[in-house]
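Structure record follows, encoded as structure tokens.
With one protein chain withheld, the remaining protein chains of the complex are depicted in position.
By letter and in written order, the chains are A, B and C; residue numbering begins at 1 in each of them.
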Amino acid sequence: MTPAALLLAAALLFPLLLAIGCLSARFRARALSVLVAAPLPALAAAILVPEGRFAFFPQPFRLTLVLDQPGAILLGGAALLWSAAGAFAASSMTRDPAAPRFAVWWLLTLAGCLGLFLVGDVVNFYLLFTLASLAAYGLIIHEQSAAAHRAGVIYVVLALLAEAFLLIALVMLAATHPDANPPIRSVVADLPASPMRDGTVALLILGFALKMGLVPLHVWLPLAHPAAPTPASAVLSGVVVKAGVIGLIRFLPFEAGMPAWGAALIGLGIVTSCYGVVVGITQRRAKTVLAYSTVSQMGLLAVLLGVGLETADPDATNLAAYYAVHHTLVKGALFLGIGILAATGGRRLGLVLLLMAVLALSLGGLPLTSGALAKLATKPMLGYGWLAGAMTLAAAGSTALMVHFLLIVRRDAAGNPAMSPPIGQFAPWLVVLAASLVIPWSLYPAVSGETVASLLQPEALWKVTWPMLLGAVVMLFVDRLPRRLGLIPEGDIVVLAQAGAPLVRGLSNRIGEVDVNLRRWPVAGLGLIALAILLGGALMFRA
Amino acid sequence: MTASLSPGALFGLCGAALVGIGLYAIVTHPGLLRRIVGCNILGAGIFLVFGAVARRGGGAGFEADPVPQALVITGIVVAFSASALAVALLKRLSELNVGERNGTAAPTEQRGRL
Amino acid sequence: MTPFAHATTPGGFLLVLAVILPVCAVLAIFACGPRSAARIAMTTLAAGLAIAIAIAVELIASGAALSYVVGAWRPPLGIALRADGLSGAMLVMTALVVVTVGLFARVQYGLHDGAGGGRAQTTFWLMLLALWSALNAVFVGEDLFNLYVALELLTFAAVPLVCLDGRAETVKAALRYLLFALVGSLLYLLGTGLIYGQYGTLDLLTLSRLSRQEPALSAALALMIVGLLAKAALFPLHLWLPPAHAGAPAPASAVLSALVVKAPVFLILRLVLDVAPPQAAAIAGQLLAVLGAASILFCSVMALRQARLKLMIAYSTVAQIGYLFIVFPLAAGSAELPPWGTIAWTGGALQLVSHALAKAAMFLAAGVIAEAFGHDRIADLGGFGRALPLSAAAFGLAGLSLMGIPPSGGFVAKCLLLTAAVIEGYPWLAATILAGGLLAGGYVFRVIDTALAIPAVPVAPRRPVPRRLELAALALAVAAVLLGLVPLRPFGLLQIGRDGLAMAGLP
């Protein structure tokens, strides 16, 4: 086994081993402090292992690990955020008596999430997807408030739904393959010729869209992200939603292309990105606004992937991964920043707010930040038609939403007494912040194929600046609209779904009544007789 | 006609009819004791079908095939045991119900653990 | 090809031991009196487990079915016992569950009765052993009437377990169970008579060569299958199961739900696949699959509606049994591929085993909960995970298997069934499997959410529960999960004793 393969394996197994170690009570008590180290092998793998390497573990594991460019980009960003958020959690949750339990859920979610970026075979992809989905439940309900439980229940229902869609899609993918656990690449290559092609792709998109939070399957994000403790929100919003992104990257046939489905994905993405902005602007709580911003950003990612699928352009996956890692780091830093702001007052507050402003506006495409880079890198792909226009508008919307966010955090932090955050929280935040600024610069040439110098040209700067200005101006007007705040409840259409609850309850009661009737002796007896006759007939009158 | 109405076939048909009658009693009768009686009628019908099979299979110096006969003997004993258990359950149930109705639990009845 | 007639194979005597040893123990307990009941039972459990493992080892080592001709009287006059790969898997599964339940019961009775010798305890040990003997007899039986006697033995052992606590409602449940099961066995017996009248033999191996599409056989199969359905409590014949399984003491519920309902299902599987002529089996299989699907959907919703934990688990059993019936059209096989060569067959067998382990674990965990808190109302158990972490974990792990979440035996089973449904073109079955998994997720998570909750007034156990009691449930749950880690191994085992293709054509 080569060192590269060992490192890949360690990236997946190290957090799992730590989780298993938590079976020992003594280790569990100190588990919080190892969170920072858990994703380090993954980080090392993303940096050190050359692209295209893979590792195969034979029976009984039948596990294949591969590292390609999109995987490596996402893995590196995610591992960094996990590590920093882990350090943040170790500092912020020391007094929490339930912290050991939190650490176990954390390690499991982490193993699942990071493993997803590496795994190359169908069965283990599903396994890790499930692990990441279900373990995140423990993070969401950690605070044990009523809101957290409600969010947890809705999250689990939707996660299970996503699992179901995904399971049947994967089964349809692999059903005709001679290997019981085929490599993802080979089943995806067979997909365009499959008779069940459209059904499979529809189910794949449904399953992964649920995880990403595309409208109308986004309802769990704005409920779950604010309910979780701050470091957990950071990874939920930064990394866990990317499970859907990597799923689409891995399972959609970008080589062959599927124009109709690409168009559908684009449509879904545009609706989602607008919807996230509009609903987000009506929200009162900073974390909720960030969650809606995530919804909106995932919409943009869906557009990118949709374009790639429509035009049969495999490079789209690299660009999407690039965009995603920008979002991972920035959104993670923003969530952690909310925690920092809550513990900051007085003199330092201004500095922190300034940094937060840079981060927030980066999502809208602030020049020289990762957001601007991401937008510029993806621009050629979108062309110059209506799609580019729509994306520009979306950038304006993002800016507006972020201005709204900044107004909220400034107001929230205004009354803080003079204090400064513990270094154990401040340092990780700074690391993520710095990474969000630095990493996209270093990756830019490799991803976009252009030089860094091209970014500094005035034309390029203007390209990203004017939508921001537009967004800021819009926000100036929107901010004055009366009764805007709180107009739409958190989780928006879940409220509609809850209106259907009496219907469901009625149906369930009806089933209960039917059961009572069926379990009456004469009715069951009649059923027995009828079944005997039916079965006898079935067996007799068929030669 | 006479060939098909040999004693074997005749009692076989009788058994078939008894099966229907027994089943009807079991399903429709509201009294639990009568349902147990119904089970016995059903059983009797089934045994008669075995008897018909045995009668048809006579040969080698025996008037009837001994194997189904032995099966019926085993079956009758099992059916009796089942009736005994059912009757005991029924009696106990009625005892407990009476106890409850009178507001006192049956003598030394243990309060149920789960 | 397997030989046409039975012949005793080396190791065949093990089959006799598997059936007879628990019977000997029943007589010994009866003769020696209640005080020695637990001791004799524990010894027998150990020996029985060894026998089951020996049978499995012998099966794998020889690669052929084990047979024993009782009394050297060859069928059709005499009776033969035979264990193929599936029987071997059932025997080992049964032994595992029975032994774990036995250990659980030993600890639990130790908490209450001290030295023992009470009515409930003695009856429990006697019935547990008799039940084991009956199950083994069902799994290795080759003679239809011998199987009838085994089924009756099973019923007679199961019914008193239901009303061990002597409350009116459990006695009522037991009576209802007995009567319905009795009707079921009588219908089975009637079918046996018709088959003897038509073919002059009751030996399954002989019948599998003789059977053709004939009115007597059709009527016989219909009656036998319906009779067995009544005993397996498939929807809509499930009237007796929820009160009976929910009312029994926890260890008894565990064996009832995990093992007892599996015996009739096993026999239906053998009748449809071995005795029924293939074309006739196809239509009947469709009908059974419809019932199975209805069972999954309907009873999963009912499980979601239950306020009491044990009732919820009981309804879940009816739902999970449904999965075993949707196997029939999926495992229909073809000219090149016999039914037992299909992935659906393996999926069904895995579902059978993993459900048994998971369900026993759930009932034992529910037993610990009831032991600790004195009730099993889900709404009033908020935060029980804090007091009983191992039981909550056992429940959760078992739940994973029921939901079909990887890695677990239930997942592999459902995945195989789903694949078969996709390949064979049964979208409605695929949808049912998925919906059933979602509903199972609903009822399992309701309990897990309760376990993890931190209510304003935390629940406190009435009395401390020893760790050993919790470990029994956890061990079974872990076994159910571990089953998912070796998904491709059982294929080979299940082919043993079945003629024809072994591993060919399997994805």
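Descriptive notes on the structure:
Operating definition for what follows: a residue touches a chain if its C-beta (ideal position, glycine included) is under 8 Å from a C-beta of that chain, and two chains touch if they have at least 3 such contacts.
One rule holds for everything that comes next: contacts and distances are computed from a predicted model.
For the chain of the complex excluded from view, the name given in UniProt is "Multisubunit Na+/H+ antiporter, MnhB subunit" [choices: "Cytochrome C oxidase subunit III", "ABC transporter ATP-binding protein", "Multisubunit Na+/H+ antiporter, MnhB subunit" or "NADH-quinone oxidoreductase subunit L"].
In terms of the touch definition stated at the top, the absent chain reaches A, B, C within the entire complex.
Residue C:Ala157 is the one among C:Val98, C:Leu135 or C:Ala157 that touches the chain missing from this view.
Listed residues C:Val16, C:Ala64, C:Val290 or C:Ile454: the one in touch with the omitted chain is C:Val16. Taking the whole complex into account, chain B touches the unshown chain at residues 2, 4-5, 7-25, 27-34, 36-38, 40-41, 43-44, 47-49, 51-67, 69-74, 76-85, 87-94, 97-98, 106-110. For chain A, the list of residues touching the undisplayed chain reads 520-523, 525-526, 529-530, 532-533, 536, 540. Interface residues of chain C with the unshown chain, by the touch rule above, are 8, 13, 16, 20, 23-24, 26-27, 30-31, 33-34, 68-73, 76-79, 118-120, 123, 126-127, 130, 133, 137, 145-146, 149-150, 152-153, 156-157, 159-160, 163-164, 166, 171, 190, 194, 196-201, 214-216, 218-220.
Please note the rule applied: only the chains that are shown with their structure count from here on.
Chain B has its Cα centroid 64 Å from the Cα centroid of chain A. Centroid to centroid, with C-alpha atoms defining each point, chain B and chain C lie 27 Å apart.
For chain B, residues touching at least two other chains, in rising order: 23, 26.
Residues of chain A in contact with at least two other chains: 521, 525, 528. Chain B makes touch with chain C in their complex at residues 19, 23, 26, 32, 35-36, 39, 42-43, 46, 49-50, 52-53, 56-57, 67-68, 71, 74-75, 78, 81-82, 85-86, 89-90, 92-93, 96-97, 100, 109-110, 112-114. Put simply, chain A touches chain C in their complex at residues 59-60, 123, 126-127, 130, 134, 138, 141, 144, 149, 152-153, 156-157, 160-161, 163-164, 167-168, 171-172, 174-180, 196, 508, 511-512, 514-515, 518-521, 524-525, 527-528, 531-536, 538-540, 542-543. Chain C meets chain A in the complex at residues 176, 180, 183, 187, 213, 215, 217-219, 221-223, 225-226, 229-230, 235-239, 242, 276, 279-280, 282-284, 286-287, 291, 298, 301-302, 304-305, 403-407, 415, 418-419, 422-423, 430, 434-435, 437-438, 441-442, 445, 449, 452-454, 485-489, 506-507.
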